[in-house]
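The complex appears here without one of its protein chains, the remainder shown in place.
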Amino acid sequence: MSIQYKTISELRSMLDAKKISSKEIVEETFNLIERNSDLNAFITLNKDAAIAKSIEIENSSVKSSLHGIPIAQKDLFCTKDLRTTCGSNILSNFIPPYSATVIENLENAGCISVGKTNMDEFAMGSSNETSFFGGVVNPWGDKLVPGGSSGGSASAVAAGIVPAATGTDTGGSIRQPASLCGITGLKPTYGRISRWGMIAFASSLDQAGPMARTAEDCAIMLNEMCSHDTKDTTSLSEDIPDFTKELNASIKGLKIGIVKEFDMSKLDDNVVSIFEESKKHYESLGAEFVEVSLPNISLSVPAYYVVAPAECSSNLSRFDGVKFGQRSENPINLEELYIKTRSEGFGDEVKRRILIGSYVLSAGFYDAYYKKAQQVRRLIKNDFDSAFKEVDVIMSPTTRGAAFKAGSKGSDPIQMYLEDLFTIPANLAGLPAMSIPNGMVDNKPIGLQLIGNFLDEKRILQVAHSFQKSTDWHLKTPEGNKLS
Amino acid sequence: MDKKTVANIAHLSRLKLNNENEDRITSDLENIIKFVDQLNDVNVEDIAPLTSPLEKTAKTRSDEVTARNRKDVFLDRAPKSNEDYFLVPRVVE
Partner (left out) sequence: MSWQTVIGLEIHVQLSTKSKLFSGGSTGFGAEPNTHVDLIDMGLPGVLPVANKEAFLKAIRFGLATNAVINQTSTFDRKNYFYPDLPKGYQITQMALPIVGEGSIKIEVDGVEKIINITRAHLEEDAGKSIHDLFEGETGVDLNRAGTPLLEIVSEPEISNAKEAVAYFKAIRQLVTFLDICDGNMAQGSMRCDVNVSIKKRDDEKLGTRAEIKNINSFKFIERAINHEVERQTRIIESGGSVVQETRLYDSVKNETRSMRSKEEANDYRYFPCPDLLPVVITDEELSLVKDNLPELPDQKEKRYIADNSLDAAEAKIIASSKTMASMFEEACLKTDDSKLVANWLVGDVSALLNKDGIDIDESRLTPSNFAKMVERISDNTISGKIAKSVLEDIWDSGSDVDEIIQDKGLVQIQDESLLEEIGQKIIDTNPNQVEAFKNGKDKLFGFFVGQVMKETQGKANPKSVNEILRKLLS
């Protein structure tokens, strides 16, 4: 029995009805991975352990929400005794001695980790082209990028290999690939999910989240991913609600904010018209639209490209060839050990960001760049705070356009950075945001972004679910699209 | 952003740019810095920097030893080590 394109909820009822065993599900999953190897969605597979766990699970009486459900894990989460590379050469031989809290939470809920998904190196990229292990293909079309940095997770879910995968989002790394691959992805409030065991890119922006076919599955995943973790002092102690409850709540009277300053003229016309259709649809569901002003939003990308590189330049200093990871061949002295190891171990995009980070933090530039950017960041957060006094959620397109061909962005990094125009603000302000499929542009999916208020994941999940109950964009699959 | 500046930050970052990528990366950095210079268009006088989206205070731990000896686990993962130490080329002070 095929499990391709099935959701968590569908697999759950198949399992409960004994239509299929978790062992069969896992074996079928690895067949799907095999058949879709051209996607290059996985860096490391976890086959033996996965099958072993599926058998163990069949014999156990406990029935937790993800019992026997195959999940793909972004290769940025440390997995005990399973290679974790972060898409980089410098960690291409790294076997963590411990597991990330998110991984433990999901596996304790019974999920079966089938493998580690491909990603932009250290999550730095928007097309998955910076991975040391090669680019990932978007199942919606040959040579199309899946977006990034969680490109492997998005591609694996879009191809129906797994019902859900983990991702991380520092400037859009869950939402942008979700949009380009036609799936649903959620970046929670900063601090909802523990960062323990997540290899840091930009610590004050990084947040893990679920990527799945539906908002409902994202809610199921989120329930298990969140926890109060004493190992991460930025992990929130606020109550964690059951995100699957009240998913069906009506959105009649809901106030949706449209950002005055988001410049639609830079967008693909189809994206604009699809966005307008989605607005109409929400109006038909009883929501009303209000224009809100985020005066400093246009500075999000520049602020981000100071703060993120600054933090990354420091976070990546530990990769020095001394204690773990790769070391360059017989260095003649310590300096050469450092320089060769890091120059051989990191790709160009990572180098660019480390260099920018060192620059904006270096003597004489700190105030002009780093401090300035963090001040602008507060202005942006203040803008959101006042906007959310007037509206319940803020809506925008997730991306400027649909998936593009690998290499088509040219060599100018800024063109790539602007991919994250709509997604970056939520990271700077620490707000929850998700992307749901809301249309197609020449047979390629695009997404709609919903930004919620602090800790208000429940609301955006309701808003997303109400859309998915009454549309079928999220049900479309790339079958037969591959050669287009 | 001239070659000298790039050389300095490259040294601080313990990175070496080779002939192929040096010019490209230097000009990339120039463009990125030009791009982020937009930040100077806004007045941020007496705006406190926001270093974390959580304006909260830290939880701390009590003074207890919870770690166990994992020497072998760590040394096994090291690029170079002997039975006791991580090893690097001799440092002269």
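In order of appearance the chains are A and B, and numbering begins at 1 in each one.
What we mean here is this: a contact is a pair of C-beta atoms (placed from the backbone, for glycine too) under 8 Å apart; a residue touches a chain by one contact, two chains touch by 3 or more.
Just so you know, these numbers come straight off a predicted model, no measurement behind them.
Participant: Could you tell me which of B:19, B:43 or B:60 touches the chain that is not displayed?
Facilitator: B:60
Participant: In the full complex, which of A:44, A:64 or A:203 touches the chain missing from this view?
Facilitator: Spelled out, the listed residue whose C-beta touches the missing chain is A:203.
Participant: Looking at A:4, A:44 or A:233, which residue reaches the missing chain?
Facilitator: A:233
Participant: Applying the definition given at the start, please give the residues of chain B touching the unseen chain.
Facilitator: Against the left-out chain, chain B lists 11-12, 14, 49, 51-52, 54, 56-67, 69-71, 74-75, 82, 84-93.
Participant: When the complex is taken as a whole, what residues of chain A touch the one chain not shown?
Facilitator: So the residues of chain A touching the missing chain come out as 77-78, 84, 86, 91, 94, 96-98, 100, 195-200, 202-204, 230-234, 310-311, 313-314, 316-320, 322-324, 334, 338, 358, 361-363, 366, 370.
In this text, only the chains that are shown with their structure count from here on.
Participant: Can you name the residues of chain A that touch chain B in the complex?
Facilitator: The touching residues are 94-95, 97, 190-191, 204, 230, 233-234, 236-237, 296, 298-299, 301-303, 305-306, 313, 320-327, 331-340, 342-343, 346, 348, 351-352, 354-360, 362, 368-369, 371-379, 381, 411-414, 417, 428-431.
Participant: Using the touch definition up top, name the residues of chain B that touch chain A in the complex.
Facilitator: 1, 5-6, 8-10, 12-18, 21, 24-25, 28-29, 31-33, 35-42, 44, 47-54, 58-61, 70, 73-74, 77-80, 86, 88-91
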